[in-house]
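Moving on, here comes subunit A:
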Amino acid sequence: MTRGFAPLLGLVLCVGVGALAWATEGFRVITSEGARQVSIARHPIPIPNVRLIDQDGHTFSFGDYHGRTIFVDFIYTRCPKLCGELGDDFRQALSRSDAKNGHVAFLSISFDRADDREALQLYADRYAARAPRWRVAMPYDARGLSMLLQTFGVTVIPDGMGGFVHDGTIYAVDESGRVARILDPGARIAAVPP
Partner candidate 1 sequence: MTSIEAIGSRSRISATAAVRAYLVVCGIVLLLMMLLGLTMRLAQAQWIDVEPNLFYVIMTMHGAGMVGIAGLGGAAVMWHFVRRYIPVSTGIFIANLVFFLIGAVLILGAGFIGGFAGAWTFLYPLPDHSGGLWSANGAAAYMAGLLVIGVGFLLLHLDIARGIISVYGGLGSGLGVKQAFGFAPEKDGPPPAVAASTMAAISNIIGIVVGAVVLVLSLVNLYVPSFTFNTLVAKNLIYYFGHTFINVTIYMAVIAVYEILPVYTHRAWKTNRAFYLAWVLSTLMVLTVYPHHLLMDFAMPTWILVAGQIISWLSGLPVLLVTAFGTLTNVYRSGLKWDAAAGLVFIGVAGWAIGVIPAIADGTIPVNSVMHNTQWVPGHFHTYLLLGMMAMMLGFMTYLAGPKSPSRLAPLGVWLYLIGGTIFVLAFLAAGSASVPRRYAVHLPAWLPYDRAGSIGASLVVAGALILIVRFLVSLRSPIDATP
Partner candidate 2 sequence: MIQDVVWDISIALMGSLAAVFAGVAAGAEVPLTNYGPAIASAYRLRIWLFALAIVVLVGVNYRALGALPYIANPAEQSGLAMKRADATGQQWSWTVQPNSFVVGQTVEFYVTSKDVNHGFGLYDPHMHLVAQTQAMPGFTNVLRYTFAQPGTYQVLCLEYCGLGHHIMNTQINVAAR
């Protein structure tokens, strides 16, 4: 072995392993979604007090939920498949949680600026969503929407066919209005034993 080999090797190993550990949150995640899950579990993020409008035309904000846990998903009403699964999941979870506790609420937020109140109403009717237990809502303005998408870390990209590609992830907002948990991609609330 030559002089300087061991220090150089050590340096490369330290920097390399360190960089990989940083990028994978200590070798636990490889996707940005996973990284977000880990970071939110560690530091819940307060939600800005964005104003939203629900399927009945009522205005509300996250502050109104104080003291209750909310399950939040992001949808668009023309969504052909994934949002249907999300809707079914919320409906099942709601019917099960009804008897048990009243302090759980559900909130579906549309990220599609083409959605209007009627569209929200139709979506809500399809899954028997009744405010205030399950609101189907959209932010009041584009600024509010982008704030929410950023806070929750939702990435929405056009699918090239007029619709959107999104994750269908479900978020849990805790009693003090913070994003506290991101469920695994594809995980459904109704699948978890009550």
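Regarding selection, all candidates are chains of the complex that A comes from, given by their letters.
Keep in mind that, in the parts below, contacts are C-beta pairs under 8 Å (C-beta built on N, C-alpha and C of every residue); 3 or more make two chains touch, one makes a residue touch a chain; residues count from 1.
Because the structure is predicted, anything quoted here is derived from the model rather than measured.
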{"item": "Single touching candidate for subunit A, where 1 or 2 all sit in one complex", "value": "1"}
{"item": "Touch list for subunit A against partner candidate 1, complex", "value": "27-30, 34, 184-185"}
